[in-house]
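After the structure tokens below, expect a handful of questions from me.
Note that one protein chain of the assembly has been removed; the remaining protein chains are unaltered in position.
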Amino acid sequence: MSHDKHHGNDHKGGGHHFILSYKSATLVGLTLLVLTAVTVGIAGIDLGRFNFFVAMVVATIKALLVALIFMNLRNDKLENGIIFGASFMFLAIFFVLTFADLFFRGDVYWKEKGQPFPPIAGVVGKPKFKKAWNQTPEILAHGKQLYAVQCVSCHGADGKGDGPAAAALIPHPRNFHSNEGWKNGRKLTMVFKTLKEGIPGSGMASFATLPAEDRWAVAHYVLSLNGPAEKDSAADFAKIGVDPNKEDAGGSEKPTIPVAVAMERMAEKDTIRVTTIRRPYLMKEGTAEGVGAQIYRTQCASCHGERAQGGVEVKNLGGFPNTIVKTSPIGNVDSGRFQEVVLKGLPGDLMPGHGEFSVSEIRELYNHVRTLKQ
Amino acid sequence: MFSQAYAAGLPIAASDIASRWDSLYNFLVWLSVFFFILVVGGMIYFAVKFRQRPGARAKYITHNVLIEVLWTIVPLILLMVIFVWGYVVYDDMVRPPSDAMEVRVIGKQWLWQFQYDDGRTTTGEVFVPVNKPVKFIMTSEDVLHSFFIPSFRVKQDVVPGMYTSVWFEATIPGKHQVYCAEYCGTSHSQMLAQVVALTADQWESWKSGKQLLGEIPKAGETAVAKVAGSSDAVTTSQGTTLVKAPNLIEQGQKLAMTRGCVACHSADGSKLQGPSWKGLYGHEVILSDGKKQKVDDNYIRESIENPNAKIVKGFAPLMPTYKGMVSELEMNALIQYIKSVK
Amino acid sequence: MSHTSAPGENYLTGPKGLKSWLLTVDHKRIGLMYLYTVLSFFLIGGIFALLIRWSLFSPDHKFIDANTYNKFFTYHGAIMVFLVIIPAIPAALGNFILPMMLGAKDVAFPKLNLASYYIFCIGAAFAVSALFFRGADTGWTFYTPYSIRTNTTVILVLCGAFIAGFSSILTGLNFIITTHKLRAKGLTWGRLPLFVWALYATSIIQVLATPVLAITLLLLIFERVFQIGIFDPKLGGDPVLFQHFFWFYSHPAVYIMILPAMGVISEVIPVFSRKPIFGYRAIAYSSFGIALIAFVVWGHHLFVSGQSEFANFLFSLITMFVAVPTGVKVFSWIATMYKGTIRFNAPMLYAFGFLEIFTIGGLTGVFLATLAVDVHLTDTYFVVAHFHYVMVGGTLMGLLAGMHMWFPKMFGKMYSEGAALVGFILVVLGFNITFFPQFILGAQGMPRRYWSYLPEFTFLNQVSTVGSWFLGAGFLWTAIYMGRALFSGAKAPDNPWDSKSLEWQSPSPPPVENFLHEPVVTEWTYEYRPSKA
Partner (left out) sequence: MSQATVTHHHAHHFASADDEFEAAKQGMWVFLVTEVLMFGGLFVAYGTFRGMYPEMFHEAHKMLSVPMGALNTVFLITSSLTMAMAVTSAQKGLRSRTTGFLAATFLLAGCFLVVKYFEYMHKIHDGLLPAGFFTNHELTNPKAPLFFSLYFVMTGLHGVHVLIGMGLIAWIMIKNQKGYFSPAFYTPVELVGFYWHFVDLVWIYLFPLLYLVS
């Protein structure tokens, strides 16, 4: 590349300013564009782990062209080059020493590079089924395929709930050939919902990792096993957030949050949202039972006993299925502590938090417990 | 002699590592005293001796290569000695013996929860035998905490989403104070616990779960009273009653069944949809990309929460995620169970 | 633009009116504005410190609850670090002195300099505004995930520190270019005062490290606003990564705080010993050694964080090397006093104070660099004591030494040496009573950031609290006699300490463009020949 050497105007005391000619600039610009094409082109060829290095080398050549010629570092003072170069040296320090931790933590996180991610059938790509809640032979066939892979182990090849793992599962996996026990109704939307959310506490995991259309397909197949399903009302669709008038697989179903994220959000909200007021315990007119008594009877008595005396043997409370714990009496605490315990629970002591109660409800409950203990 | 004299400033040294730590610390203290006297003593001496007086003339000295080299090299050598010494002790501090008893620790705002292999959990107090190595495998449910036991001179941050560990071998029975040393919010300073190091007799009582432990004093102090009685339960010194629960492995086994794990993972080595757990833990598996992966706590946890991240070769990525569906307590039980399938 | 002073007119008496101050581009006025601002924040941060100590007077019977306490130590830390110690010497004293020492008329970019000041003020306003909302309770370190979860207005403090960071960057940039381009004729690198060397090394750190703080705080702000999850384990991120980001800045920042103070001490000791500085080159290069090593040791804050053992090994090893250039400086200062004729003026007293306090701070630093020892001591009061010995002992003693040294130059007035002696005794005594017990508390295992503590720690905490009153009284006393001197001090001569560096070759206070005649340097700054004594 040629540069026109241009002498600054004399009055400035003879400073030398280099002027990049239009021609050189254009040449560099074109080189940069060609190199961009090279980068894109090479990305399409599988060079294994070298793809990354090639991409970085090309990017660095481009960066050098920009820095040396466009920014004229080539003809600039050495100290400016050192200054700019130093930034990359310190950046390298940042990289190297941070990674000396992150990638050497025993086996905690360390994983070698370049591990290809195994593709999951039907995951990537555009939805194949429009309005997937409408049953078609294609979607049914697709559902059957998925069922064979995802569901057979528990629900059995025929959907009788007798897969190899079924014996160990309590509650038992659903028998799709029975119309019994469909809590939410034997409806397409409700099966879809179960697939999305799982049934916490049972062996039914969430399959939200499957795309919505796949879940629709499985739901279709499962219901096809035993006679016609109940009709889905518009309200049912609304419940799962699907607009049946929309085109794509999820309808306007808000795309599923990964279960993990959803659970965590719910969990988080519970601890923060102490002021949310649910009002099932409003004083009923004509009954002698106050709000506090109602709450106690429905929410507390099962563990703490009728008179807050404790000592009840409790199974399967939040922790492990077979843990047997004797509850303790409700202690003599002041109202502030009482409120805190009710709202947050006693983590580690199996006492669950009840963030849904309002402060006034807790006050009523507190007064009631005090009368019980007298 | 020195260490005895200075030990007054330190908490009781209740483990072998703690005694070795004290030696290093005391060395540093006396080294510091030496250099402090050298520098500040020198300063005071010069300030008095060369104070401005009538007729006094300053000498023109700009440098002296010999002394400058000396005071560069000598500290450097000393520092390298200190570094090596520090690293050797540290290395033993963080490497537990393979036969260490394991207790799982969960830190949350603002308490410590302990989970034993026999399935019991305690809060605020952890019971360990003396003269046996104990390893705590720790995680946090919310924010950073740090598990700090001054008597053993150990401390380790407890990080959510990750397991860290700390180990010690108590040589003195009694209660050892535990602090949370990483700021964690409002009640950070109340996030305390006790490591209760039990003598062989007490440890048997605790293990059998049949006897009251009675009053256990602070380590290094004599017991006030030692009540031994018979009861169905072990009473911790905080009054929590613990009834015998299935041990951690049984809990894990139960969970593996109820959560459907066993549908795909066998415990007897037979190949189902997923790898068998038999002999899995502690060994290396070949992943689908040919890489090797050691099966440890973090890998099992990752495989439960993010199953498709590292698929064992020869298996399809079918497993759904259980992230958010397994509590920390359950996760520990599952890992412990999988570990036990030999 | 180029206002030349009339005879007898100086930068204080030059253009008049508030506007002439607020819109000034004169580095001296900007330096003074920084000084006043920094001292105001020092007052605020100091009040919080006294409240914290008062709250710790007994393990129970608190006059503030835990949440308030957590907010107080957060304010104390954030204000003192970001708004006092980091700008104190470079931005306040450095702004005033650096161009004069170089024989320049101003810094390279005077308008940028003013802009830095206002950026600093905006940042400070953001940070302090949190006080009027829900405060902040994360500690100045903002560790995730607590800083993501807390419902306090930590975002305001983050924004404040983010903005103030740019002020720090621009000041550093300005000083680097000034030192490169605006040295007086004959002032070669080998003749430069060591304060300039120190500020130059500091500026390099500011420029290289502060941007990383900016991006760290920005990511944390995004973490709270957009839930990006990079530092949030719940969203798949890594909280220890945050600590790497944070300390990549904050460890070098410790040297932003201490290097300028070392520069001040390197100026004070030769002047008051009437001797050339001992080992000029060694001190100058050690500043760079420290600046460079500053960037490769941050992991020693993470020894128990879950960091890999390999990284712990590396960081502990490298950290040991910091002690070498630091030691070289300390030994050289002591050697400078050897066979001198030492005058006990206030700046020299504070240099003594610096040496005593900083030596303890430096030596205890070796404890914390040692892997095994750090495991027990980290996150306890030992660390609190250590960094107060370094940062207060270092920076504040340096600032006080510098203020007493250059007060006559800045204002053309003299303060009372007797009053300064009283202030010095109160400050140094108070400081040691306050912080020395904390070493023992830490070794005994009392963790830091504790609102309450076990009864066995009561006595030492009470000693510490009483010490803080002495320290507070010392600062108050200093403010009083300095204030008095400002209004009714005796007129100062141009060069009361008989120093050889350039700023003293100009009248006190200096004229608007610093020098009456363009200075030409013909010899080394520390050419204190005995004949002159």
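Going in written order, the chains are labelled A, B and C, and every chain counts its residues from 1.
By our rule, a residue touches a chain if its C-beta (ideal position, glycine included) is under 8 Å from a C-beta of that chain, and two chains touch if they have at least 3 such contacts.
What you see is a predicted model, and the numbers here were worked out from it, not measured in a lab.
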Chains in view touching the one left out: A, B, C
Residue among C:L173, C:V466 or C:L516 that touches the chain left out of view: C:L173
Contact footprint on chain A, counting only the chain that is left out: 6, 8-9, 11-15, 17, 19-22, 25-26, 28-29, 32-33, 36, 39-40, 43, 46-47, 51-52, 55-56, 58-59, 62-63, 66-67, 69-71, 76-77, 79-80, 83-84, 86-88, 90-91, 94-95, 98-99, 102-103, 109, 111, 113-117, 120, 123-124, 208-212, 250, 254-258, 260-261
Where the unshown chain meets chain C, residue by residue: 1-2, 104-106, 108-110, 112, 169, 173-174, 176-177, 180-182, 207-212, 214-216, 218-219, 222, 226-230, 232, 235-238, 241, 244-245, 248, 513
Chain B residues that touch the omitted chain in the full complex: 305-306, 308-309, 321, 323
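By definition in this document, only the chains that are shown with their structure count from here on.
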Chain whose Cα centroid lies at the greatest distance from that of chain B: C
Chain A-chain B separation of Cα centroids, rounded to whole Å: 31
Multi-chain contact residues (two or more partners), chain C: 234, 240, 306, 309
Shared interface positions of chain A, touching two or more other chains: 106, 108-109, 264
List of chain B residues in touch with chain C within their complex: 9-11, 21, 24-25, 28, 31-32, 35-36, 39-40, 42-43, 46-47, 50-53, 56-64, 67-68, 71-72, 75-76, 79-80, 82-83, 85-91, 93-94, 142-144, 146, 148, 150, 153-157, 159-162, 164, 177, 179-190
Interfacial residue positions of chain C with respect to chain A in the complex: 151, 180, 208, 212, 234-235, 238, 240-241, 244, 248, 295-296, 298-299, 302, 306-311, 314-315
Residues of chain A touching chain C in the complex: 79, 86-87, 90, 93-94, 97-98, 100-106, 108-109, 261, 264, 268, 272
